[in-house]
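All protein chains but one are shown in place.
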Amino acid sequence: MQIKEYKPLIVAFCCNWCSYAGADLAGNNRLNYPAEVKIIRVPCSCRVNPMFILRAFQRGADGVIICGCHPGDCHYTSGNYYTRRRMALLFSMLDFLGIERERTRVEWVSAAEGAKFATTMNDFVEKVASLGENKRLEDLRCKR
Amino acid sequence: MQKITLESLVEKAVSLLENGTVTSVLGWKKGEFDYDITPAVFESADELKKDFVWNDFCGANFSKYLVSKTCKSEGKILVFLKPCDTYSFNQLLTEHRFDREKVYAVGIPCEGMADINKVKEVVGDGISKIESNGDDLVVTTIYEDAPVKVTCKDVLAERCVNCKSKRHVAYDELLGEEGEVIASERFDEVERLEKMTPEERFAFWQNELSKCIRCNACRDVCPACTCEKCVFDNPNSGVENKAASNSFEEKMFHIIRAFHVAGRCTDCGECSRVCPQNIPLHLLNRKFIKDINEFYGEYQAGAEVGLRAPLVDYTLEDLEPGEVFDRRDNNA
Amino acid sequence: MRKCLVEDINSVLAQINKAAKVYLPVDGTDGKARFEEWAEGKEWSNALNTERSAKDFFFPQTENLMEFKTEGKNIEIIDIRSDKDDFVIFGVRGCDVRSFDILDRVFLVEPIDSFYKARREHGIIISVACGRPSETCFCGAFGIDASNPAGDVTVWRTKEAVYWQSNTDKGEELLKKVEGLTDCDEAAVEEEKAKIKKIMDKLPLANLSTEDFGAGKTMELFDSDKWKDLSESCLGCGTCTFVCPTCQCYDIKEFNAGKGVVRFRCWDSCMYSDFTQMSAGQPRLSQLERFRQRFMHKLVYYPERNDGIYGCVGCGRCLAKCPISMNIVKVMKSLGGKDNE
Partner (left out) sequence: MQRIGVFVCWCGSNIAATVDVQAVAQALKNEPGVVFSTDYQYMCSQAGQDMIKEAVAEHNLTGIVVCSCSPRMHEATFRKTAAAAGLNPYMVEIANIREQCSWVHKDIPTGTEKAIILGKAAVAKVNLNTPLTPGESPVTKRALVIGGGIAGIQTALDIADAGFPVDIVETKPTIGGKMAQLDKTFPTLDCAACILTPKMVDVAQNDKIRIFSYSEVEEVSGFVGNFDVKIKKRARYVKEDLCTGCGACVEKCPMKKVPNEFNLGMDNRPAIYIPFAQAVPKVATIDPNACNMLKNGKCGLCARVCTAGAIDYTQKDEIIEEKYGAIVVATGFNPISMDKFDEFAYSQSKDVITSLEFERLTNAAGPTAGKLVRPSDGEHPHTIVFVQCVGSRCENCAEKGKEYCSKICCMYTAKHAMLVRDKYPDIETYVFYIDVRTPGKNFDEFYRRAVEEYGVKYVKGMVGKVSPEGKKLKVQASDLLNNKQLNIDADLVVLAAAIEPDKSARPLATMLTASMDTNDFFTEAHPKLRPVESPTAGVFLSGACQGPKDIPETVSQAGAAASKVIGLLAKDKLTGNPCIASSDENMCNGCSSCERVCPYGAITYVDKEFRMPDRTTKVRRVAQVNPAVCQGCGACTVACPSGAMDLRGFASNQIIAEVDAICK
């Protein structure tokens, strides 16, 4: 019997204007990062509701990363500032509940930072992979 | 023992009713025992004299009732507010949840409310009578011939042990003496948890939240939870559920609820008071309050009407989410 | 009648556990008792009653009914029912034992609820008499004898000894498997019973009367103007319903897990605004109507259809737990006229 190698599932929410374009640039420059990263396009990082993040964990994601424009560069001027507060508090709360803090991350990636996007994803996947499966925020019904 | 007397409250209510300032009174109504007190609307002096009660078990925060009561009644309603209740009162006003014009708020001092569970830990079941006597409660049970004395201080509800303020931040009229904001130790328990390992914290919350029966009492009593329809009741929200099917859904409900009230929660402690499973839900809210204070500067929801809640605000220099843990690790 | 010493109770439970898995009330970190699976080191709680009622064993808060597997556009239905093992619920109070009868009259009449039935058939109930009832107890009002509760086996606990009496074949079978129980006469138990009865008479709610309720009282009570005051401050939460040993309403829902769907039922509360929601809305629009429904059901509708048996067992949990301290006793006293003054 072949043992399947554990590969984490990563959901990446990327804002349309900077980080999604940054991911595109990583593609243009053929910068590899693991296929476990699946990107969901949102207009702005401030569109990401904590419910989406928990939903991803419920459905089996092992890590969730939110990427937006650098503070000050938001296409909508202030969206990422709200993201910054919301996620700082949410991640702190998840940590408070004993959820591994390495499973969540916010990273600012500009449209010019294809390389940063790729290294960020490589690093994030590696960190999450070292934690193993998400057990503390899983919903067993979604495991089968 | 409360410093302000039942008689003075009734007298105030009766006079306001009789001089036409208000048409109804939101107050505490006598129960079967001396501790099972129900919030009620009184409309006459007779009712007040017969059933109004004020003792060490009048914990209920009336602020939220104003949302529905001011909507229905034509006249003004008198509401008695303890200091902690006034914060909720202001926060609801900030969010335009009730009509201030229809309310006559009377601030009353509070010496802290007793927790009947703590009383029972001392005297056991079978309580037939509880009387106040100075700093003590005198408890009579069916099992002992002699009543048992319990010091009020020893049976205070958790939220009163860690009372954050005896100062009223809103009222039309104040009875008794005004108190002060208190430098409480309310974050100690949060800190204790923060110092645990993630595994210990996880075990702690797993144990606590697994008790949840999703009765929604915490939500339904919460003055910050005044949504017309809660996301957890809305089939279109994607998170609706009636019962927590597993530990994920238990966490989901409490995380999202705490997040939704973050920056708006005044730390009134009603959630923990009403939880039939004794889950220390206030710790979740306090965690957010503590983080907000540490990350963005001291903030007390409801301290004034019109304050901008921290989650609908920002500064250019805010902490990065990634720095949250660095900072805590460095402090530890 | 059999007995064992109080200090031997753990070894007795260990033996019962060999025959069938035992659940018993254990004190939690909050000092409150909840039913837990027996294991070495778990102590039988001294608490009068458990925070949640014993109905969970037969009618759990959520229960999966069936599953669907979806593959592309194909659906496969999976029956998830499996054979169950016998289990023992130890330490059930008289009120909760009665609650099983009340649930049976709902789930075990046609159409029989096979999920409930399967659990019920495998459950062996060991009840315990109440040595120290609380002021919130009023089982007597519904004819329950806390000094001599029903169940497959009844247990009395005194300072020194625990007394065991089998009431059914199932119970006798079980006790036979337990070594270390010695036969004894009933004197000690009778003494204990008498003691309990005396206490029961002293309880503040000992004289609560059901006189004005029961079959045929619908017209009289339904339009009472007292409902408004009673329901005035009801938060519409489900605490009373969920701690109640006899509330038996549930909702059937589905969870789409992606590759498959789980159909499950979960407790529902008539206090909730979306209870029995239908496409056209729901029948009880105001909290007054919902509040009235709950108490009318317990005190009038249920007895009307069930030989006068009330849908309440007087366990007192709702008295202790309601966030605003509104409860069935206050309702009975308010509506019940002179008898309850």
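Every chain is named by a letter (A, B and C) in the order it is written, and numbering of its residues begins at 1.
Basically, contacts are C-beta pairs under 8 Å (C-beta built on N, C-alpha and C of every residue); 3 or more make two chains touch, one makes a residue touch a chain.
In this text the structure is predicted, and so the values were computed from the model without any measurement.
Chemist: For the chain that does not appear here, which of the shown chains does it touch in the whole complex?
Modeler: A, B, C
Chemist: Among B:A40, B:L78, B:C230 or B:C275, choose the residue that contacts the chain missing from this document, as touch is defined above.
Modeler: Looking across B:A40, B:L78, B:C230 or B:C275, the contact with the absent chain belongs to B:C230.
Chemist: Touching the left-out chain: which of A:R86, A:R103, A:K116 or A:R141?
Modeler: Only one listed residue reaches the unshown chain, and that is A:R86.
Chemist: Hey, which of B:K30, B:K49 or B:R97 is the one touching the hidden chain?
Modeler: Looking across B:K30, B:K49 or B:R97, the contact with the absent chain belongs to B:R97.
Chemist: So that we can see where the missing chain sits, which residues of subunit C does it touch?
Modeler: Spelled out for subunit C, the touching residues are 71-73, 256, 258-259, 273, 281-282, 285-286.
Chemist: If the missing chain were put back, which residues of subunit A would it touch?
Modeler: Touching the chain left out of view, subunit A contributes residues 9, 11, 16, 20-21, 23-28, 30-33, 35, 38-44, 46-52, 55-56, 59-61, 72, 74-79, 82, 86, 118, 142.
Chemist: Residues on subunit B that touch the omitted chain in the whole complex?
Modeler: Subunit B touches the chain not shown through residues 71-72, 94-97, 226-231, 234, 236-238, 260-261, 308-309, 311-313.
Here, only the chains that are shown with their structure count from here on.
Chemist: I'd like to verify one number: the distance from the centre of subunit B to the centre of subunit C, where each centre is the average of its C-alpha atoms, in whole angstrom.
Modeler: 30
Chemist: So the centre of each chain is just the mean of its C-alpha atoms; given that, what is the distance between subunit A and subunit B in Å?
Modeler: The mean C-alpha positions of subunit A and subunit B differ by 36 Å.
Chemist: How many angstrom between the C-alpha centroids of subunit C and subunit A?
Modeler: 46
Chemist: Going by the contact rule already set, what residues in subunit C reach two or more other chains?
Modeler: Expected reply: 255.
Chemist: If a residue has to touch 2 or more other chains to count, which residues of subunit A qualify?
Modeler: In subunit A, residues 139, 141 touch at least two other chains, as defined above.
Chemist: Once bound in the complex, which stretches of subunit A touch subunit B?
Modeler: 50-51, 54-55, 57-58, 71-72, 78, 81-82, 84-101, 104-107, 136-141
Chemist: Would you tell me which residues of subunit C are touching subunit A in their complex?
Modeler: Within the complex, subunit C touches subunit A at residues 255, 257-260, 262.
Chemist: So in the complex, which bits of subunit C are touching subunit B?
Modeler: Where subunit C meets subunit B, its residues are 28-32, 34, 48, 51-52, 61-62, 132-136, 199, 202-205, 229, 232-233, 235-239, 241-243, 251, 253, 255, 264, 266-269, 272-274, 319, 321, 323-327, 329-330, 333.
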